[in-house]
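Accompanying notes for the structure given below.
One chain of protein is taken out of this complex; the other chains stay put.
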Amino acid sequence: MNEKTRFMLALITPAALVLILFQVVPILTGANASFRDWTLHDPKRTWVGFANYLHVLRDAEFRDIVLPNTFGFMIATVACSLLLGLAIALMLNKRFPGRWLVQSFVLLPLMVAPVIAAIMIRWMFNDQFGVVNAALEGLGVAPISWLTQRWTTFAVILLTDVWLWTPWFALILLAGLQSLPPEPFEAARIDAASAWRTFRYITLPMLRPVMVVCIVIRAIDAFRTFDIVWTISGGGPARATELFSLYAYVEAFQFLNLARGSAAAVIGAIIIIVFALLLYRVLNRFVEVSR
Amino acid sequence: MDIAAVPARSAGFFFALAPRGRAVFFALAAIAACLLFAFPVFWLILTSLRPGTGVYYVHRGTEFTIDNFHEVLSQEIVLRALFNSFMISTLATVLSLGVTATSGYMLSRFKGPIPNAWFSLIYIFRCVPYVAWVLPLYFVTQQLNIFDSYWGLLLPHIAVHICFFSWIMKGFFDGIDPSMEYAAMIDGCSRWGAFWRVAMPAAVPGLTALAILCWLYTWNEFLFALILTAHETPILTVVMAQFVHELGMEWHLMSATAVIALVPALIVTLFGQRYVIRGLRI
Partner (left out) sequence: MADIVLSNVHKVYGHVVAVTDINLAIKDREFVVLVGPSGCGKSTTLRMIAGLEEISAGTIAIGGRVVNHLQPKDRDIAMVFQNYALYRHMSVRDNLAFGLRNRRVPAHEIAAAVSRAARILSIEPLLDRRPHQLSGGQQQRVALGRCIVRNPKVFLFDEPLSNLDAQLRAQMRLELKELRLRVPTTSIFVTHDQTEAMTLGDRIVVMKDGVVQQVGTPLELYRKPANRFVASFIGSPSMNFITVRVSADGEHFALACQGWRFRLPARRFPHLGSHVGRSICVGVRPQHVRLGAALNDDQIALNGAVTVTEQLGDEQLLAVRLGDGEIRIAGVDPDLSLPTGSQIEAAIATDHLHFFDELEQI
């Protein structure tokens, strides 16, 4: 082993150690546990093969509620934050008086913990004393009991996530917009392109690589959402708004079945890894095209 | 064929508005954006300043008090949680930066099977959902006897940071010209010396930006804290979430706790914004 190789390995040894001990080992332990009968109160640890996996996959809760919830949430939050973030980025790309003020406000959510955002918005949508219902009453509309029905709870969760992540999109898209070369836009002015045509045929396609990266990163993270769902609804009402990470947590720490929780977690991990690899390929293709 | 004689027409109602109309529309949109993002925070702060009885009519009452803060801060668990969160965030930042800097440097400066393998490893683990390894981590930390302690939280956090921040570190080092390091090595520096004394100082702006982001991220983190701590090491985000589920109606106290948790984040953001922008320009 030559000196260069030794140096390379030395550089990553501490990181590799931490990674192995605190990611590889737990994942393997979890995978191992998923194949055994392992409840927290009675860890028999006998091998049961794929019994846990089958149980999860056959669980109506998982199939009919958790998976659709998770994918639906992922698609909805990414789409909304992207559109809203793009609109804000376009707005902030122009100079106007007070821009720094708008920019500061828009970037507020970036420093707020998801848990705090969830608390804030849950309070706003409180059915008796929340400001949203008070406003509705003021407009003559009957107050809605937000957190007792599935779809309204979902709407609140979605709103929280969009509130949290739109500024992230806006920031990155703004940086992308500002890095676009000015000449094609000048050529478009000479080519009589209207503002809309310029946006659709020039701005948007040139922003595509940045947008794709954002979408991939955010989609992967949205899949794993836990904090805000836990804080707003705890997965309720009656487990109707559970996302996949909550499902695993509930199995492990409420039903005290570590094995089933791990099985659920592994299934989710596989889904997301496959998804991530596919998206990575798509991403690479886009980055090629746009040199 | 005098093509140019055909006047170009713009599309859409928005642009049919007179410039004055457009400006009004724009201003309204800007105000709407500000309101949307600032309102929840404003409401939270307002609620935290209302006394317990007034919380029921936050928008109509006129009394203001800071008793909520007194009450919240007098609870031992909150004070301990504040302290712990602060220590964990700071320690995790310092340690993570050290570990990810070398990792990112290696990915930037070298090519071949080892860097590729490391890159793939990191990418895969970045995608694995936390829940898949935090659940068993509960078990592993107990086996290692570090459950519900600083190390039990720090090390998993560092593991996550490695996956997140190695990329960004790689980007920083990609932006630093390697010729300086070659020159140093020709001048007699070892590879370590070149890394420490040439590459790292040049990466300081990026490191500062990353330190701020890392601190904020750890300060706001929830899932690990929830699973890997119990009573010995309360963490602020978990304490807040528990208040939500346990305290039920006492929103004035809850919002006070949340505001307290917001303050350090606000300070770090305001202070560090400049460095983050400068550092990420690399």
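Labels A and B are assigned to the chains in the order they are written; within every chain, residues are numbered from 1.
To be clear about the criterion, contacts are C-beta pairs under 8 Å (C-beta built on N, C-alpha and C of every residue); 3 or more make two chains touch, one makes a residue touch a chain.
The structure presented is a predicted model; accordingly, all values stated were derived computationally and were not measured.
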Omitted-chain contact residue, chosen from A:G49, A:P97, A:G140 or A:P181: A:P181
Residue of A:L54, A:A135 or A:A192 in touch with the missing chain, whole complex considered: A:A192
Residue ranges of chain A at the interface with the undisplayed chain: 181, 183-184, 186-194, 197, 201-202, 205-206, 208, 289-291
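Everything that follows uses one rule, which is that only the chains that are shown with their structure count from here on.
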Length of the line joining the C-alpha centres of chain A and chain B, rounded to whole Å: 14
Chain A-touching residues of chain B, taken from the complex the two chains share: 8-12, 14-15, 26, 29-30, 33-34, 36-38, 40-41, 43-44, 47, 55-59, 98-100, 102-103, 105-106, 110, 114-115, 118, 121-140, 155-156, 158-159, 162-163, 166, 191-192, 195, 216, 219-223, 226-227, 237, 240-241, 244-245, 251, 254-255, 258, 261-262, 265-266, 268-269
For the chain A and chain B complex, residues of the former touching the latter: 3-5, 7-9, 11-12, 14-16, 18-19, 21-23, 25-27, 29-30, 33, 87-88, 91, 96, 98, 101-102, 105-106, 108-124, 126, 128-129, 131, 134, 163, 166-167, 192, 194-197, 220, 223-224, 226-227, 230-231, 234, 244-245, 248-249, 252-253, 258, 261-262, 265-266, 268-269, 272-273, 276, 280
